[in-house]
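For this view, one protein chain was removed and the others were kept in their places.
After this line comes subunit A, so read on.
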Amino acid sequence: MTDKSKGFTRRQILVSSAASLAVGAAASAKAATVAGTPGWIPFDHNGPMHYDTPGWQFFTAEEAREVEAIVERLIPADDLSVSGKDAGCAVFIDRQLAGEYGTFARLYREGPFTPGTPAQADQSPLVPQERYRIGLAALGKYCQAQFQKPFSGLEGEQRDKVLTDLEKGAITLEGIDAQFFFQQVLGNTMEGFFADPIYGGNRDMVSWKMIGFPGARYDYRDYIALHNQKLDLVPLSIIGSSAWNKKG
């Protein structure tokens, strides 16, 4: 006991010097020193730039028509909400693909690309922009061969059948795995339906009103004490809220 407390053992010294070497190396490789007050620019903001820009940012008009036909069936209009198309899901996906997500600009993208187990998630060499461009073209080709029409030209039930087959892997697409493509579009459609309207989907906060989500609020400190009361909070988007409009 007393021996140990007198100083480091040889092992402790070796371990600690290795650790401090590693820390030193990491620090010198990418160190930024901020002195004084950090920089600040008046009128600065980093909101999404093009949620209200008219026109398609990534899709061609033809691609956009097909994506709208897909999201219209993935989330059909019913007595709960408008369709995925009318909620702006295709617009959301278009803006998403035009941004950093479309090229996976912020992900590690060096190979090797080998098929992994499902637990290893996405191992595709294709970035989302390619997935849509290749997948939509292949789907168009499949529909032309089967029905002599584009996907958007099919009746509702035919479209559902094609989508179901994609999901089950009963269809083979050229250049991309059908199930993989289906999951990509389904995932992005749900994101578009439930994300903040500032990103182009969830128009008029339609999904939030449907499920009673009060929106992007900082916290609920002011409501903690209000027990057993219906709050009826008007949903709030990053863009704003209808409660901000002056009445009368």
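The working rule: a contact is a pair of C-beta atoms (placed from the backbone, for glycine too) under 8 Å apart; a residue touches a chain by one contact, two chains touch by 3 or more; residues count from 1.
We adopt the following convention: contacts and distances are computed from a predicted model.
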- [ ] Determine which name in "High-affinity branched-chain amino acid ABC transporter permease LivM", "Spore coat protein", "Cytochrome c, mono-and diheme variants" or "Iron complex transport system substrate-binding protein" the UniProt entry assigns to the undisplayed chain of the complex.
- [x] "Cytochrome c, mono-and diheme variants"
- [ ] Based on the whole complex, identify which of A:Gln57, A:Thr103 or A:Ser241 touches the chain you can't see.
- [x] A:Ser241
Open item on the list: I'm checking contacts with the chain that's been left out. Which of A:Asp79, A:Glu110, A:Glu157 or A:Asp219 qualifies?
Closed with: A:Asp219
Open item on the list: By the contact criterion defined above, which parts of subunit A meet the unshown chain? Give residue numbers in ascending order.
Closed with: 36-38, 40, 42-45, 47, 217-219, 221-222, 234, 236, 238-241, 243-248
